[in-house]
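Only one structure is covered here, and it is reproduced in the block below.
Moving on, here comes subunit A:
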Amino acid sequence: MSATSGAAGHAGETSGVGSGEPVREAAGRRAGEVVAELEITRAWLVDPAAGREGPGEIVVSNGVLEAVTWLEGAEAKGVGPDGVVVAPGFIDLHAHLREPGNEDAETIASGLSAAAHGGFTTVCLMPNSVPALDEPSVLARVRAAAIASGSPVEALAHGAVTVGRAGEQLAALGELADAGIVGFSDDGACVANPTILRNAFLYAGMLGRPIIDHPELAELTRGSEANEGYIASVLGLKGWPAAAEIAAVERDIAVLAEVLRDEPGARLHLTHLSTAGALAAVRRAKAAGLPVTCDVTPHHVGFTDEWLAGARRWAWEALDANGAARDPWLDGALTAGPYDTSLRVNPPLRGPEEAAACLAALADGTADALATDHAPHTLVDKEVEFGLAANGISGLETALGVLLAAVDAGRLTLSRAIAALTTGPAAVLAGWPGVVASGDIRALAQPRGLVEGAPADLVVFDRSDRWRVTPESLASKGKNTPLLGRELSGRVLLTVAAGRIAYEEGAAGA
Partner candidate 1 sequence: MPMSGRQIMTVEEIRRAVIRISHEIVEKQAGTSGLVLVGIQRRGVPLARRIADAIAEHEGVRLPVGALDITFYRDDLSLIAQSPVVKGTDLPFDLNGSTVVLVDDVLYTGRTIRAAMDALVDFGRPRAIRLAVLIDRGHRELPIRADHVGKNVPTSREEVVKVHLVEVDGVDEVEIERLPAPLGETVGVSGTTG
Partner candidate 2 sequence: MTLEIGASGSPASPVPEAAIPVSAQAPAWRHRHLLDVDVLDWSEIELVMTTTDAMREVLARPIAKVPALRGRNVTILFYEASTRTRVSFEVAAKNLSADVVNIAAATSSVTKGESLVDTIRTVEALGAQMLVMRHAVSGAPYLAAAHFGGSVLNGGDGWHAHPTQALLDLYTMREHLPGGSVAGRKVVILGDILHSRVARSNIWSLTAAGADLWLCGPSTLLRGFDRWAAASPRIPGHGRFQVTSDLGAALAGADVVMALRIQRERMAGGLLPSLREYAARFGLTRERLAAARPDVVVMHPGPMNEGVEIAPDVATDPRSVITNQVTNGVAVRMALLYLLAGVHGEGR
């Protein structure tokens, strides 16, 4: 499709998408610069907010999306969804940008560059920085760093539920809400004490903010290294039971259901769900009308625990015709060495059946969003024994590629994939219908779409163009991804956030 889609620059401005071939050379624009003139012709537009996708053209002028034209008939001929795609900018509900405290692993600036390279125009920072984001002064630091970075990518933040994320005493929830945080989470740890959780639901509900829980019963996972099952047994790794997640999810929902009688504004968002059991519980809660949302990560959708043994096939390739897990030893699927610490993550990579459940949840909407759980780490923290390695995968820049692999394999529609990166997370942020959020959250997290007259906020990627994941190709300081060396489809050509260039393929500094 790239042969026929493309863009023509206006008034001497070179566009990010050349006619015929995607432009590789520096286009002369720098990140942060307002998009003066941009025209993308004959591309595949995906607008989940409007519930529409198809051939079309867009025009951006002085940072504003001036025109969105849907092509029909003869004009649309030859334009398909396999080439250049234009979509609203992506929103990540869950990213660790490590600043303050661990700037050797990532900074706000490098993290926002990574986000832009991944097509994200909004990222929600998790509060497990050092110090934790449990009071407004930390948020002020984060904001200052975001502004100093010059990146137009919106850096939103979640505040801690408890002081120091220690699970004992509520953090300054009201002050944090007033300062503009969008949710509360002790991510990295579950809110273990159910009484604290109950009170957090009540108080955050009053403030119109969700509690974003990392569901894990720590007593079941102490010392755990890998998903409990066949692979962990063979590799001699301590099992990480699915029940630890399922039980925490069931508990959270039960506590929420009761709290709602007293505080109808209470909301629960469950992050990085990795098990069929937890997703089934969310499905039941939604059917019962409870204000529960959830996300899954690219790695729990695309990777499985057999990667720990050295397999590298996609999760859906590890299932047989009956939907049962294949055996990587039997299949001769072990193409890499075992115990790659880039695969150590919390929750752990699960079996192919669980990954299929995560993908199915994305497809049917049980999972409202795809969240990266972008967790960059230094080599020092990863180049150690598997059991001693830090948990986390660097994921902002590969999320789109993993989802597109599922789309390419026919496991997910392109429109659902884009919705899980745009309208899905926007809806989680914007709140439950009827809930009045204070402050400017709604303005920050408006449902994304290709809206004429609004500041351009979009991503342009080419599904026919593959790129290789290498330490050099990642803008993140965290090179800890098992995809290193692998080619992904859907090279991002251009990311425009709030009318300004966030990332442009081939541009200086990109």
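Inclusion criterion for the candidates: all candidates are chains of the complex that A comes from, given by their letters.
Assume a contact is a pair of C-beta atoms (placed from the backbone, for glycine too) under 8 Å apart; a residue touches a chain by one contact, two chains touch by 3 or more; residues count from 1.
Because the structure is a prediction, the values reported are computed rather than measured.
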{"item": "Among 1 or 2, touch partner of subunit A in the complex", "value": "2"}
{"item": "Residues of subunit A defined as touching candidate 2 within the complex", "value": "225, 228-230, 232-239, 327, 329-330, 337-339, 380, 383-388"}
